[in-house]
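One protein chain omitted, others in place.
In this document, chain identifiers A, B, C, D and E correspond to the written order of the chains, with residue numbering beginning at 1 in each.
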Amino acid sequence: MNRLYPEKLLNIITIDALEEKLVESFRKYGASGYTILRAQGEGSSGVRSDMTGFDANIMIKVIIPPERLTAMLDSLERKINKGHHLTVFIVDVEVLSPEKFNARMR
Amino acid sequence: MNRLYPEKLLNIITIDALEEKLVESFRKYGASGYTILRAQGEGSSGVRSDMTGFDANIMIKVIIPPERLTAMLDSLERKINKGHHLTVFIVDVEVLSPEKFNARMR
Amino acid sequence: MNRLYPEKLLNIITIDALEEKLVESFRKYGASGYTILRAQGEGSSGVRSDMTGFDANIMIKVIIPPERLTAMLDSLERKINKGHHLTVFIVDVEVLSPEKFNARMR
Amino acid sequence: MPSISNLLLPAVLFFVLGIFTRVIKSDLRFPPDLAKILSIYLLMAIGLHGGNALAKADLFIALNSVMWAFILGFTLPIIGYLILLATRKVGLLDAAAISAHYGSVSAGTFLTAIAYLDNAGIKYEDYPLIMLAIMESPAIVVGLLLAAKARRTIAARKSKAASHGDEKLALTNSDNVDNEEASFTSLLHDAFTNGSVVILLGSMVIGAISLPSGMEKLFPFVDDIFMGVLCLFLFEMGNVAGKRLGDLRQVGIVLALFGIVMPLIGGVLGVYIGLNILDFSVGGATLVAVLAASASYIAVPPAMRLAIPEANPSYYLTLSLGITFPFNVIVGIPLFHKLAQLNAI
Amino acid sequence: MPSISNLLLPAVLFFVLGIFTRVIKSDLRFPPDLAKILSIYLLMAIGLHGGNALAKADLFIALNSVMWAFILGFTLPIIGYLILLATRKVGLLDAAAISAHYGSVSAGTFLTAIAYLDNAGIKYEDYPLIMLAIMESPAIVVGLLLAAKARRTIAARKSKAASHGDEKLALTNSDNVDNEEASFTSLLHDAFTNGSVVILLGSMVIGAISLPSGMEKLFPFVDDIFMGVLCLFLFEMGNVAGKRLGDLRQVGIVLALFGIVMPLIGGVLGVYIGLNILDFSVGGATLVAVLAASASYIAVPPAMRLAIPEANPSYYLTLSLGITFPFNVIVGIPLFHKLAQLNAI
Partner (left out) sequence: MPSISNLLLPAVLFFVLGIFTRVIKSDLRFPPDLAKILSIYLLMAIGLHGGNALAKADLFIALNSVMWAFILGFTLPIIGYLILLATRKVGLLDAAAISAHYGSVSAGTFLTAIAYLDNAGIKYEDYPLIMLAIMESPAIVVGLLLAAKARRTIAARKSKAASHGDEKLALTNSDNVDNEEASFTSLLHDAFTNGSVVILLGSMVIGAISLPSGMEKLFPFVDDIFMGVLCLFLFEMGNVAGKRLGDLRQVGIVLALFGIVMPLIGGVLGVYIGLNILDFSVGGATLVAVLAASASYIAVPPAMRLAIPEANPSYYLTLSLGITFPFNVIVGIPLFHKLAQLNAI
């Protein structure tokens, strides 16, 4: 039988140029990992897709213990206030082993 | 501190040929944006993947205010009834700024 | 008007080499389908991305009736215990037609 | 004996190797975009090459070829539809979707035929190239017409049933018809602005009107490396076709036979039209036969997915890519060539 | 008349075909990675070719060219910025982001110009190639400086307002300035280690120092198939530019005119510098004009996204790719050539 444990899944949609900066901040705010998917999309800043493929969207997923979420969200909000386009949303998820997501990335 | 606001995340998995039609209907039913991911998959209509890459799946994500969801779902159901293969599911999410998702796409 | 029905969305992040094995087990444990997204990421086993693109991550999504979830999770846990790196999480979702997800893949 | 030496062409051998990789369950997978990139290149190259040649061609013969391309594109799906109905193995909408594929053409098969003729030192006209570009579109249109007819038949059957019962059903039907009409124009548009068609026709026009000095610089790209790229493309197509072989059981023996009978019918018609009506050489008639015999696996499947979503894609993909394509590459091409040779005498 | 025959170059025709596919709303889409792969190839090929030639070139002229590349790269964005402010159609930060694109260059336009000169049998120097590699970077730097200035102006305006009110705003501003300073070095670094710049300069060095026997084996790859790959690249760029045409309305007539006026200013400056200062031939001066006239659509947009996230990407993408690029390819190149011819006499 599996016992399931609650975690928060943070989702960020933005341009791929921000990838390294965001990964840095995941490390800083104590995420145990992250997953990046290539994406295309449209929003308040118009279509974000081709432009010769050099300048596309990414969707980042970070599973993070609820108690570390607030600091991370604050940091994302600061980026948004500086003018960066980040679409952020949070989902409640359940995981098999919460310890995995308490460890920090090297 | 971040206050979080509830929204609905609509997910649609289907063939990429339907992309433009669906984007049109997102515009019509008042979405503020959408994000598309390339995917492959299998379901009731068999494997949907290679065929020389011309004919692949997409997964579309639309964050939409709960009050606009029903009309959008109705429109998707009409497409399904016509025979189109759409795998649709909805997730409760929380966002930082609900105004962003109330705006309509240009 | 749409009535919505609850289902479980199982998410698995792992290396693409495990793709076929996992699909086999979805079939065995009665999933009606699955969707695979190409991904890159970082976690306890370091960065998982380029290596000439031969050896990348995938993110798999399986919508599955709650009552079939436990057996599937048990099987995933066995794989994890053998040393395979699987990041697994479950999300509550709502769907339009639950029958679709009760059918089994051919 | 051309039929044996055809198997020893690198292009054909790579196709066989591609199938083989699946048979032995190799983990070889091609990046999804590679086939698309190779297709764009191949269509561009044959378009430029053809346009360049056609600039010097006879307008009357060209127009006549176009007309016969239309006739073949319209007729073959109807023949296919009637045969499929006769088998009673698939529903009306599946029959419409499958048969549309046979009115269209497969650029891969066509190019293998050209490699075959070149290798055997056989001359051929350039007109079949325009036919290749034309034939993608009418097949899609006929597929739509057949589907519309099928839907009306189904609706009629249902409303007979409904006359004893539910009123709402009839309403839904008229709804559907509305939407159909609306989208018919858009699908007609899609049929003629399909990506493959545009690359092929566009490159043809460019090949015809470009300055000769400019064209010359393109030849290393469009001519010299062409055969190598074709081999790579067929390698990948073999890999994809090999995957479809596994679906054969699902399709059943009768449908599988249809995937061989249709190219035979098309090939015979093609040889006849090529030799006797268009007055082409043996090489040119072989190419017309290949056009008629081959089934689309690039332009038509997505069009049918959109236009006839009720049809099962496994049927038409397995038939066109798993049966008809290998049959044409390995058996059909030398067979039609032989046929053209015999009839030309 | 070079201005007409330019339109009949395959490279230009493929660009037009690409736009056309969008105009007729074809479903043709190129795989996202194709443009990137083609760019890598094109930059590598012109780098190797240029380096090979420059190994035998005059060091003084080379350094002089580099200096003028820097001057052009710094001056053009400032001219553009002032013009944009004068139009009063965009904010300060948008003006900074847009004008940065005009200090940089478009390798696609440059290559089309080379195809044009080659086709007309006009000789040109190799020095503009180094300028091409140099000019990506200063434009990004100027864009950053303009943005920093713009932000200070905006902050000053706001703090005037704030002096009557909220203290917190001033604090936030100083916060921002901190972060800016910190990231300026990192953006400077980005400007000079940008992928395109590295491929171009790196290949140039390799072309200059490689053993001749090793270089020889590369020529079929970097020379023979070059023109064909360029055609494919411009086909795709046309497809992308065509998409941007739809955004023209949003940009407005005044901004659209800016997208034509800037290349005219740049082109005239470039012809003058090429002919009278650097003492190049008509061909060489035409290339300098094209460098000055063209706007980046590869290196600068992502840099601006990061550095000036407040600016609207639709503006600069539509201007550089939807207006200036087609204008240069179709009108600019033959025009600047004519201008150079007239002034050279």
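Following the convention adopted for this analysis, a contact is a pair of C-beta atoms (placed from the backbone, for glycine too) under 8 Å apart; a residue touches a chain by one contact, two chains touch by 3 or more.
Keep in mind that this is a model prediction, so the values were computed, not measured.
Contact with the chain not shown here comes from a single listed residue; of D:122, D:229 or D:248, that residue is D:229.
The chain omitted from view is touched by exactly one of E:91, E:195 or E:252, namely E:195.
Of the candidate positions E:59, E:86 or E:211, contact with the hidden chain is made by E:211. Residue positions on chain E in contact with the hidden chain: 33, 36-37, 40-41, 44, 48, 189-190, 193-195, 198-199, 202-203, 205-206, 209-211, 213-215, 217-218, 220-222, 224-225, in rising order.
With the whole complex as reference, residues 5, 8-11, 13-14, 17, 20-21, 24-34, 115, 118-119, 220, 224-225, 227-229, 231-232, 235 of chain D touch the missing chain. For chain C, the list of residues touching the undisplayed chain reads 15, 17-18, 45-46, 48, 50-56, 81-85.
The working rule: only the chains that are shown with their structure count from here on.
Chain centroids computed from C-alpha atoms place B closest to the centre of all protein C-alpha atoms shown. Residue numbering at the chain B/chain C interface overlaps only partly, since under half of the positions present are found in both copies.
For this pair, chain A with chain C, the centres built from the Cα atoms lie 20 Å apart.
The mean-CA centres of chain A and chain E are about 33 angstrom from one another, to the nearest whole unit.
Counting partners per residue, chain A has 37-38, 46, 91-92 as the residues that reach two or more other chains.
Shared contact sites, meaning residues of chain E that touch two or more other chains, fall at 27, 31-34.
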